[in-house]
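A single protein chain has been omitted; all remaining protein chains appear in their positions.
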Amino acid sequence: MEKKRRVITLLSIPSIWLLLFFVLPFTIMLLFSIRETTFSPIFPPTLSHYIEFLTTPVYLRLLLSSAWIAFVTAVITILLAYPLAYYLIFHGGKHRLALLSFLILPAWTSYLLRVLAWKVILGSNGIINTFLLSLGLIDEGMPIFLYSQSAVIITLVYVWIPYAALPIFSTLERIDIKLIEASQDLGASPLRTFLRVTLPLSTPGLVSAFFFVFIPSLGEWVTPSLVGGADGIMYGNLVQTQFLRGLNWPMGTVMSTVLLLIVSVFTMLFNRHVTMKEMSALA
Amino acid sequence: MKQLKWLGPFYYSLLALFLYLPILFLILFSFNDSVVLTFPLKGFTIRWYQQLLQTPELLAAFRNTLWVAVTSSFFATLLGAMAAIAISRYTFWGKRLFSSVATFPIVIPYLVLGVALLLFFNAIGIPLNLWTVGIGHVVINLPYAMLIIGARLAGFSANLEEASMDLGETYWGTLRRVTIPIIMPSLIAAFLSSFSTSFDEFALTFFLTGTKTTLPIYLYSQLRFPQRLPLAITVAAVVIVISSLLLILSEWLRHWGEKAYKA
Partner (left out) sequence: MKLTSVFHLAVVFTLLALMLSACGGAADGEFVILEWAGYESEAYWEPYAEQYPDQPPSYSFFGDDAEAFAKAQSGFEFSVIHPCSSWWQLYVENGLVQPIDTSRLSNFDNLYPDLVALGNFNGQQYFLPWDWGYESMLVRSDLVPEMPTAWADLWDPQYAGHVSIFDSSEVAYVVAALTLDIDPYNASDADSEAIKQKLLELKPNLLNYWVDYTELSQMLAQGDIWIGANAWSDSYAILLDEGVEVEYLQPEEGRLGWVCGFGISANTTGASLDKAYAYLDAVLDTQSMANFGNEYYYGVASEEATKLLDPYIIELMDLEDPVAALNNTFFYQTISEDQRVVIEQIWTEVKAGQ
């Protein structure tokens, strides 16, 4: 009884909040998906948009390619963020949180402007081009790394590194340094200690960092339209188009709902996986 | 590993350079006497900064943004912590459903969420203002806060909490005296992450704001006019310089305080 009351107290406000300001609004939105057009009445409802979605190869293809981009982005980001968090925790000293915060500050500058600045740096007339031109390595200025699918991934990684470091940082921080010392005292090599002790203990951080990057990247639309070039659009651009210029809220809703379904499958799988991992770690 | 001591600082500096490079360029261009950002530079000017001072709307937009970011991050962190504690410490009916639904807001393009919330607020007759923007920001930041705080709670065993309760402390007292101190770094991290998202959020904010403007809304709409670009980058330069100084100052104060305490 006591436990039940604690759960209720802890969960009530977040649940009501989500119910009121997310589930309810989204349900209103969902009702659009069964309308003929954005402005037509709900009755008679239609499933035509769902059918159209499933029978339009372009949509599914973009969904798959966006999932791939998001996945690659998440993996690269974690690979780059983990050493950062590791260094800060074990060698960062007293200032470690400040050092991490320092890397997050650039996010307070408008994203659009930061990308614009990168375009200046990497553009035809930018620093790198001028340098290459003066070395005679190229004979005509051209944009480097910009306007392609890889540019989208690079830019997303750039954005997410400090954020992905946050959950890893806070899991690593609770690892008892004595565990690591004990492992080393027992003669384990640093690599073995890392693989056997540090890495398993930081799994929850890794998983949440993965979500942190993967989920929002899946629905990303700003980055592809800024640096994606003529072929770089992602699924999120489709959704955005349906809502704005396309005036097709029903289709936009169907597409968002598909994203939700995918993510819920993912979270369910991961939840199960993480619980098992934790048990094996304890055992 | 000793011989690789330089590797960490080197890596950190590399990342810092990577993250700050565009910002250094923005600062450089904010003193350039030209409305386009190209090399070679045209000449030194402070007229963009003068223009900045003559644009009171910007100051108001900045105040609004700050208010929304602080308030919404506080609530996002608070709610995120409550949810994360419940999920990692208890089993209850609908737990998996709850943790799924709670991550949904970050996958829905914010634009869609913005439209949905606007329709909802209209339906129940809540007028748009900075509170509605704040509500939206809590919704999108709650999952991130949960992820960060949850990652720290997961694994750190409940033994400490149980011990505290065995010693006669109430559950809520234990939360305050044991759990919260342990998760404090993740609370700060969650707040930071929420704050950063909120500070530069456009799509959701556009739909949820009434006649009060936030900085991203103001800046993005200014970018429709090429001649306004210098003003926009000047704002960015000011924000980053002030926030870096604040960070350094607070860190210095903290250490100075610690030293004074020890002495």
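To keep things simple, chains are lettered A and B as they appear, and every chain counts its residues starting from 1.
The rule is simple: a contact is a pair of C-beta atoms (placed from the backbone, for glycine too) under 8 Å apart; a residue touches a chain by one contact, two chains touch by 3 or more.
These figures come from a predicted structure and were not determined experimentally.
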Checklist entry - Which of these touches the unseen chain: A:35, A:96 or A:119? => result A:119
Next on the checklist: With the missing chain put back, one of B:30, B:73, B:198 or B:213 would touch it. Which one?
Outcome noted: B:213
Item to check | Residue, one of B:28, B:128, B:182 or B:238, that touches the chain absent here | outcome: B:128
Checklist entry - In the whole complex, what residues of chain B lie against the chain that is missing from view? => result 34-38, 42, 115, 118-119, 122, 126-132, 172, 206-207, 209-213, 217-218, 220-229
Next on the checklist: Even though one chain is hidden, which residues of chain A still touch it in the full complex?
Outcome noted: 5, 8-9, 12-13, 16, 37-39, 58, 61-62, 112, 116, 119-120, 123-126, 141-143, 146-147, 225-233, 237-238, 241-248
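One rule holds for everything that comes next: only the chains that are shown with their structure count from here on.
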Checklist outcome for this item: Rounded to the nearest Å, the gap between Cα centres of chain A and chain B is 16
Next on the checklist: Using the touch definition from the top, list the residues of chain B that touch chain A in their complex.
Outcome noted: 1, 5, 8-9, 11-12, 15-16, 18-23, 25-26, 29, 37-39, 79-80, 82-83, 85-86, 90, 92, 96, 98-109, 111-113, 115-117, 119-120, 123, 135-136, 138-139, 142, 144, 147-152, 154-156, 171, 182, 185-186, 188-190, 192-193, 196-197, 199-200, 215-216, 219-220, 223, 232-233, 236, 239-240, 243-244, 247-248, 250-251, 255
Item to check | Residue ranges of chain A in contact with chain B within the complex | outcome: 2-4, 6-7, 10-11, 13-15, 17-18, 21-26, 28-29, 80, 83-84, 87-88, 91, 94-95, 97-118, 120-121, 125-127, 130, 158, 161-163, 166-171, 173-174, 190, 201, 204-205, 207-209, 211-212, 215-216, 218-219, 221, 236, 239-240, 243-244, 249, 252-253, 256, 259-260, 262-264, 267-268, 271, 274, 278, 281
